[in-house]
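Apart from one protein chain that is not included, each protein chain of the complex appears where it belongs.
Naming follows writing order (A and B), and every chain is counted from residue 1.
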Amino acid sequence: MSYTIQGRTGEWELVVGLEVHAQVISQAKLFSGAPTAFGAEPNSQVSFVDAAFPGMLPVLNRFCVEQAVRTGLGLQARINPVSRFDRKNYFYADLPPGYQISQYEHPIVGTGSIEIELADGSTREIGVTRLHLEQDAGKSIHDQHPTKSLIDLNRAGVALMEIVSEPDIRSPEEAGAYLRKLRSILRYLGTCDGNMEEGSMRADVNVSVRKHGEPYRTRCEVKNVNSVRFVMQAIEAEAARQVAVWEDGGAVMQETRLFDPGRGETRSMRSKEDAHDYRYFPDPDLPLLVLDEAWIETLRDSLPELPDAKKARFMQEYGLSAYDAGVLVAEQATALFYETVARGRDPKIAANWVTGDFFAALNRTGRGIEDPPVSAVALGQLLDLMADGTINGRIAKDVFEAMIETGKDPGAIVAEKGLRQVTDTGAIDAAVDAILAANADKVAEYRGGKDKLFGFFVGQTMKAMAGKGNPALINETLKRKLAG
Amino acid sequence: MLTDLTIEQARAGLRAGDFTAVELTMAHLHAIEVLNPRLNAYLDVRHDRALDQARAADAALAAGDARALTGIPLAIKDLFCTAGVRTTAGSKILEPFVPPYESTVTANLLRDGAVFLGKTNMDEFAMGSSNMTSAYGPVENPWKRRQDESAVLVPGGSSGGSAAAVAARLALGATGTDTGGSIRQPASFCGLVGVKPTYGRCSRWGVVAFASSLDHPGPFARTVRDGAILLGSMAGHDPKDSTSADVPVPDWEAACTRSVQGLRIGVPREYRMDGMPSEIDALWRQGLDWLRDAGAEIVEVSLPHTKYGLAAYYVVAPAEASSNLARYDGVRFGARTDGAELRDLYERTRANGFGSEVRRRIMIGTYVLSAGYYDAYYLRAQKVRALILQDFTEAFGRVDALLTPTAPSAAFGQGEKMDDPITMYLNDVFTVPANLAGVPGISVPAGLDPNGLPLGLQVLAKPFDEATMFTVAAALERAAGFDALPTLRAGGEG
Partner (left out) sequence: MSLDPATVRRIASLARIRVEEAEVATLQNELNGILAWIEQLNEVNVDGVTPLTGGAQMALKLREDVVTDGGYPDQVLGNAPDRIGDFYAVPKVVE
């Protein structure tokens, strides 16, 4: 199912590569001891190093290095035992030193890959070119004053991982799947919270189009797109624009563009004639970063089970479908929730409840998996009540709702509301007799061959028993009595 | 006179109670009052603060808490950030800048009880060899030509103010920084000892950066032993500087008393350059004789890439400077010239704030790093730098130290050598290789030229072997018996 753009002159193929900036989870900044926490008063989380005061020097945060290495290992990537920090020189109001400390020639992490899954169940490998560590810039605020921009350096110097993909992505869907998978891996590793809305994960999207079999054509970089949906929309919009340019006999110019989600289109950023001459050179304040092989192996051994491995295990161990397993492992917390529910129980019933009623409840209540409306332990108890025949499936739905409302455990709700399933054959016999007596005409029709009426009798009996009748016993009793 | 004491003597006198730190400091403050208006060595004299520190030193001495430098009045190059005291780097762009922090090196000196008299003049951002590029006017060398006492000579640079202050007895010692010779060359011009330690010995934290991989803080003093005392306080590992070396600081004073007997001293063949003044060549030979007489073995060595040191330096240093000086943009500190747009503000601020030599070097540095020229200039220079380090490493496989002249001439007149930048750059031809390789070097006053101006000899040693460097330097000092005095000095003429 390959994605193509139908142009006037024929079919076009899409070529996309993503550069993702992921904010590293750490207490302090990459090269200074100032804090990284969000939402502080302006310029309150700034050291003299971050503000590039004269004579200030960078000292590298060990944990940020560890986070980058862990991420590299999670992307099956090569960890470079020797890497280097370079300066990327450019002037900007929120870049205090006039350069960003980044890794240009020798990144800490080399080539790796990410496996993505598509809606049709197929999978693809997307290559990762590299991952490097660099500093974030500060924030310029342009809308608070009529003639001035205001600068807040709280974010200046926060550690970022720039993760660059190969131009392997061929559709907006693949781009979305890549981002979701990358975010999932980062969150599993605890190296980035993956929150695109808050800007802790940002994507630069490199887009070009070509006719099948052609070499790459000129690409444009769409900067700082801040949601998966917008990335997909931006790719579509930019690809359509480029097709139109080529087909009108023009040529796409290599440039940096911005996506305007309101208009659903990309537009050129005000061109900066020398924006491309960054004059990278090795930062003379920072000797080479040399990693100890044994230390890397320690980190490798401490990695958590990652989504791909967990998915395979869920399919194998619990007999789940690829789809269900994929849904359950997307978030580590969801997978843990599921496993708590499933342990010692029927794993498929557990999966149905988690992906069905439980996910619906999350949506409805607007709560997250970290703060669920029903705990995994309580949901497990509910499943136990069904399994041992205390309640039937229909009543279980009511109990589940009551659990959300009251926070009580399912046993208490069943006891309080008297929802225990009726298995007393005498009571069932009586209820069935009453229904058959009241519907003599329908009994005759049934016996005359209208089998479909069986469901009607079941429903009436269940209703008469306030839903608490044991469904198997009701069926059995009805069959026996209707047979006459 | 108190101002004529060495640090070693002053330290003993303070401890013996022969005089107080306040008396010692007052003597210097008075001398500064008399001579500084002419010399322009200090940009900022901190009279009250110095006396407060002196009083505290006297209290410490009285309490029996004497540290290495308790009560010793020093001058601080204005490249060192000093908390609450304006720090300009000799530039207009930092004219209003008051750092809220103290550099590690000056904090170490304060920890050891030193008294800071004030901040000294320098070439703007340490870019210069004459102190002529300071935004705050040139510094006059206190030494005069015998035949022409009216000629105003430069003290050398970039640490010209520190050198002039110590030579004129306006401080017992001073801090400097040496990126291509900025301690050793002015020491040579002013008849002083100037020490550039191994790269990584003295923290660069809080020192306004010129070229990070070449900048070396170090001391000026009037004797080798005083240099050892000062460096002992300034040096030490600093976790705030990623290039600071975590190695112990040995007893360098003890090293000054050791014999050179059995040491192998290398004479680098390539330092004997065409057109070198004969008195410098003669002094060099003299120095070798002194060391030989003291029991050292003289060995000829080759440093074949030395002649390319200066050219490599004038790629690497401007490249780093162009990046290090990008932070002076009129946004967070320093002087600003307004502009309609941010870009305009940057361009006006930097055009007005930087002097012509600094602008020139920023432009050279920007060019050699720019797309298409990086490999031809910057990368090639870094390779030549690697070859220069390799030369030193090979030489130090055979010898314990090297002896060379410090500078190719004695002090020259203000306004001389200013026709084209390269003539000025050639001042550093003997000093630059040690910065490129990071090896320690010291300049020792060893003789006078025919005009009666001081000339220095340079001792270079293995990385982190300042001890041998001090041993050799002290031997030269003893043999030379240099006792000439500058014309302009406290209690002297002027």
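The rule we apply is simple: a residue touches a chain if its C-beta (ideal position, glycine included) is under 8 Å from a C-beta of that chain, and two chains touch if they have at least 3 such contacts.
This is a predicted model, so every value here is computed, not measured.
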{"item": "From B:Gln9, B:Gln286 or B:Ser370, residue that would touch the chain that is not displayed", "value": "B:Ser370"}
{"item": "Contact residue for the chain not shown (choose from B:Asp48, B:Glu149, B:Asp246 or B:Asp274)", "value": "B:Asp246"}
{"item": "Contacting the left-out chain in the complete assembly, out of A:Val243, A:Leu289, A:Leu382 or A:Ala396", "value": "A:Leu289"}
{"item": "Among B:Ala312, B:Val444 or B:Ala490, the residue in touch with the chain that has been omitted", "value": "B:Ala312"}
{"item": "Selected from B:Ala59, B:Val98, B:Val152 or B:Ala254 as touching the chain missing from the view", "value": "B:Val98"}
{"item": "Full-complex contact with the absent chain, from A:Asp152, A:Asp308 or A:Glu339", "value": "A:Asp152"}
{"item": "Where the unshown chain meets chain A, residue by residue", "value": "26-28, 32-35, 41-51, 59-65, 84, 91, 93, 140-142, 144-153, 269-270, 273-274, 277, 279, 282, 284, 286-290"}
{"item": "Residue numbers in chain B that touch the chain omitted from display", "value": "96-98, 100, 199-200, 212-214, 239, 242-243, 245-246, 305, 308, 311-312, 314-315, 322, 326, 329-336, 338-348, 350-351, 354, 359-360, 362-364, 366-367, 370, 373, 376-377, 379-387, 389, 420-422, 436, 438, 463"}
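Quick note on the criterion: only the chains that are shown with their structure count from here on.
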{"item": "Interfacial residue positions of chain B with respect to chain A in the complex", "value": "80-81, 87, 89, 94, 97, 99-101, 103, 204-209, 211-213, 239-243, 319-320, 322-323, 326-327, 329, 331-333, 342-343, 346, 366, 369-371, 374, 378"}
{"item": "Residues of chain A touching chain B in the complex", "value": "48, 51-60, 87, 89, 91, 93, 96-99, 149, 151, 276-277, 279-281, 284-287"}
